[in-house]
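Report on the structure given below.
One protein chain is absent from this view; the other protein chains keep their places.
For clarity, chains are labelled A and B in written order, and residue numbers in each chain start from 1.
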Amino acid sequence: MKALRLLSTLAVVGVAAVLLLPMRGAAFTTNSGFLGLGQRDFRVFDNFTAPTANDNVTPDPNFPGSTGATLAIWKACVEWGSRLHGNGDGDPHQVGGLGSGGANFDACFQGEATGVGGTDDNIHSEISGSLGGVYAFTEVPGTDGWRIRYYQTWTWSDGPSDLLQPGEVDLQGVATHEYGHALGLDHTPIAGSTMQGSIIGNGVAQRSIEADDVNGLVFVYGTAAATKPVITGVAIAPSVLTITGSNFAATGNEVWFTRATPSATVALGDPIKFIGVLSTAGGTQITLSVPPLAGPGDVFVKVPGTAGSTLSNAWPADVAAGAACVAPVNVCQSAPNSVGLGAHMGFSGGTYLSQNNLTLRCSGLRPDVNAFFLAGQAATLAPFGNGFLCVASPSFQLPVRTVDFLGNVAYPLNTQALPPGLVIQGGQTWYFQCVYRDVAAGGALCNASDALQTTWCP
Amino acid sequence: MPHLPRLFLCMALSVAVAAPSARASIERLDLPTMVAKSDGAVEGLITRRRVVRIDDAKDGPELYFTLITIEGRSLVDGTALTVEVLHAGGFVDARHGVFNSEAPAADDTRIGNRVVAFYKRSENVGGGLAGNALYAAHGGLYRTFQAAKGVIVQGRGAGYAVSANVELSVLRAQVAQRAQAKRTSEVRK
Partner (left out) sequence: MRTLFRGLILGVLCSLLRAPRGLDLFQLPAASGGAALGWRALALVVVGFGLWSALRRPGFALLASTAAGYALHGLVLAAWIRPESSFALAVVSAIGLAAVVAAALDERRPDDEPEPAHEGRSAFVGEMLGLFAAGAGAALSIEAVARHVRAFGDGLAQDDTVFGFAFLLLAALGALGLGWIARVKALRNLSAPFGLAAAATAGFLALVLLNALAPTLALERYVRAFGLGLSEHGTFAFDLLVGAALFVAPALLLGFAIAGLRTPRQSAAVLFGAAQGLMLVRSVLGAPPAATELREAFSAAQLVQIGAFTAVAGAALAVLSAAGARKGPRYLALCGVFVLVLVPLSRETLPQPIRAPWDDSNPLAPRLFQISFDLPEGLVTVESRGPTPPIATLNGHALTSALEDAVGEIARVQAAFACVPEARRAKGALAVLLVGQLDPLRATMLRQQGAARVDRTAAWHAGMQRIEAKLFDTKPLPEGEVLDPAEARARIDAGKYDLVLVLPVASDAAAAAELDAPASTVVVDWRTTNTPIAHAELGKDVLVAVDGLESLCIARTLHAERGAGPTAPHLARAGRPSPAPTPWSSLARAESFRFRERTLWSRALILDRLHRAAAGTPDEPLFAGLLELARAQERSSPFESPEQQYELGDACLDALSRHAESAPLDAFSRGVWEGLARILVGKRDVERMRRYLEPIARRHAPWPALEKALARADLEALEPESAVKRLATVEVLAKTDFDYWNLLGDARKAAKDLRGATEAWRRASELRPGHQLLERKLAVALVRLGDPKGRELVEKLLQANPKDAGLQPFLGPGPWPEDDPPAPR
């Protein structure tokens, strides 16, 4: 009977866990006809066999980390973006003009896929053989997603020159057209438009979307909202990224990166996301560490909300995967106090300056006494009160708090509003220790906890 | 069933009669080029339609192709001809299949339709499947109808082998002439 009871309780807990655990983060989804906010990803499986499809090995600063067919297709997709991609360069056919959509739509490059994928995996790839007069096609299954295939029989050229050899077909131009279908655009009879039914010449002319194409895009996704976040520049120091622009939210921004290595699961096209990011300078600047797994590609800023207008334009960023910011660790030692074995430092949040969400905590204290946290950049171990001092001079005293009835105290550390003289910067190590009154213990009437060693990341 | 906003209807109305309802990335053609590049042309009745699915290690899973049987006469020499042509896309059942941007509209490939089709043999249309591909996919298939002047072939607009509506008899003559010229130049080679 007891076992049955325990089993039933475990079952209930298990049900709750099963229901609640998958609630973490989000991933791209795909849909047919209209691409939702979760459907902006695209990848390339570079199985193109023609040498001319991958003979452009010159890196382009606006498209870091990619060359050849992948680069050409990347350019094709960003042409539908809301604003110029970087400075708009990269296509000699439309100098300074890559990125002409003007709508609440921006494609999110997620690097190279490891396979052709299914019909809803949002992957461009080559298909063998020939279908007589067909260069490429877009497939959409009944429910969501798309797949774009390019026939092997054609001599695909990855450009970037717009002067192709006789017989070559421009991969970028054809990809621009096909991706337009994936966005939900139908054909137009207007000659010269990218979405016209048949290819014009060798396809180079289709690289640049025209007024009719833009009208279609805007009809589907709406004109780019005035409140849409905009990235106008990116500065990269090793592992630290500074994004400038406008319309960033004060808090709760997400910064999306291209994944550095192909996703292990072909079906997914997740970007790497850094969430809960603050902006500064009135919503015009974001500084953060490059997260692990992020690689060269595009960055985006997404502000809170679900509409297409909450995602910024794409901006090239040649980032290298950053190291994970080391979690705080306890160092030094504490001494017994009037209530137990001694006070112990803890924390919640993290040590990313861009998130500014670290809360210092201390437990095992005598209830209802005053306490404060010390901060300093050097550690020590010296007798202090009834315990030990772990933070060396020079140190800073943070405001006094009162210990609660459970013997805990907390202090949310606002790195943007620290006491005068206290400045925490990325890359620095800081130590924090709690000093508290303990009259009941007698002796020196005060004591100190162990210390928390923190390493800060931008 | 339609699922696009009705505004598309209004947009469609503003388009001229012979406007193409084409779908993407096919060769821009005219009739001489089509005849030169294709293996054959048939005018006849669609009697059968089936869809196959191929899962290929190299070309990937879920490759769907629709195969259409046309019984009629060759436009090249007028002989009786039954040919199965194919295009990419289609559904094997309600849940499994894809819509393909190149495929002819369902209206065009209904059993019982009379059509003109240009096709070219391919040993591999993807996934190792061999067959007579509609040349330029939807650009290789044209519906016909009976009118006072005879059978009319409906053109699809500029950039298609049959750009404007034309009498079948005229088209037949043009195709036959081009085919003859093609045979002659091949013999000379």
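Simple rule for what comes next: a residue touches a chain if its C-beta (ideal position, glycine included) is under 8 Å from a C-beta of that chain, and two chains touch if they have at least 3 such contacts.
Please read all numbers here as calculations on a predicted model, not as lab measurements.
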Neighbouring shown chains of the undisplayed chain, as defined at the top: A, B
Full-complex contact with the absent chain, from A:Asp144, A:Asp170 or A:Asp298: A:Asp144
Contacting the left-out chain in the complete assembly, out of A:Pro64, A:Gly159, A:Gly184 or A:Pro458: A:Gly184
Residue in contact with the excluded chain [from B:Val92, B:Ala158 or B:Ala176]: B:Ala158
Residues belonging to chain B that touch the chain removed from view: 1-9, 12-14, 16-17, 21, 23, 89, 94-95, 99-101, 103, 105-107, 143, 145-149, 152, 154, 158, 165-167
Chain not shown, touching residues in chain A: 5, 8-13, 15-16, 19-20, 22-23, 25-29, 31-38, 104, 140, 142-144, 181, 184, 186, 189-193, 210-211, 218-223, 225, 305-309
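By definition in this document, only the chains that are shown with their structure count from here on.
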Residues of chain A touching chain B in the complex: 32-33, 115-119, 125, 127-142, 147, 149, 151, 174, 177-178, 180-181, 186-187, 189, 191, 195-201, 219
Residue ranges of chain B touching chain A (in the complex, touch as defined): 3, 7-8, 15-16, 19-29, 37-38, 58-63, 87-89, 91, 94-95, 97-102, 119-120, 122-128, 133-137, 139-140, 156-160
